[in-house]
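What you see is the complex with one protein chain gone and the rest in place.
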């Protein structure tokens, strides 16, 4: 089966596909970072949602007071959900776009702007920056995904 | 590297794969539309969640009153989350299904019913239609995904 494996390796050798693999991984790692930031704020702000998570603070009322929402925790969680809503379309549409035979330079432009805009979005959400900082970074990444979707449908449309 | 590029283009030339690319893109664009509908309701209902989003309405108490939940906004957000919960499995399982060598007509049937059911689900959620409208459209799309998962496991099972 080494022949097949070679064929697969060829896919990952294709430059557009490698660029997709790189930026998709970066943007997914960025999204995964949100879990760690949420955990950090939950622990430092002592704001938990599951009773079993506060057991180490004692029993009964003394632990119950840590079952509460905290504005910083909720802010990170909103940023995380916004990542899911926007990075899932990028993953799917971006993969199909990478397979639709775009120019390498055009593909790199799409992947780089999307990734940069989503990283900017995270900073804008967590600092937070005044609007329209967050709104603009969201709209840029959204538009890049729409542009890739247009290329996919133009190349592959089969209804 | 043009030989490899040609090979990739062959993947997107495959009719089952093109059908997957088309319906996956449509259903992701539909999901992305939920962000715009949420933004529309947040602005028209003046119901925001981040303090920095209400800064244009003035300072202090006059802006604070717009930091509130609105039933229409929450409804769209639930529809959006339900999309994520159901479209993510379709993306992953559907891709593997498209690569598992199904008949073109069978594959089209799966992709079309899933996409139609999820569009119906959005209408059922946002209008809203009386039950079991929303429940049925959810169940149809769910069943289509299960059917594709069965084919994938039957073809590819390697534990």
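Before moving on, here are some points about what is shown:
In this document, chain identifiers A and B correspond to the written order of the chains, with residue numbering beginning at 1 in each.
Rule of thumb we're sticking to: a contact is a pair of C-beta atoms (placed from the backbone, for glycine too) under 8 Å apart; a residue touches a chain by one contact, two chains touch by 3 or more.
This structure is a prediction, so every number in the text was calculated from the model and none was measured.
Check A:31, A:47, A:117 or A:156 against the missing chain and you find that the one touching it is A:31. Even with one chain removed from view, chain A keeps its contact list with that chain: residues 1, 4-5, 7-9, 11-12, 15, 17-19, 21-22, 24-25, 28-29, 31-32, 34-35, 49-50, 52-53, 55-56, 80-81, 84, 87-88, 91, 95.
Where chain B meets the omitted chain, the residues involved are 10-11, 13-17, 75, 78, 81, 84-86, 88-89, 91-93, 95-96, 98-101, 128-131, 134, 142, 145-146, 149, 152-153, 155-159.
Everything below uses one rule, namely that only the chains that are shown with their structure count from here on.
Put simply, the C-alpha centre of chain A and that of chain B have 16 angstrom between them.
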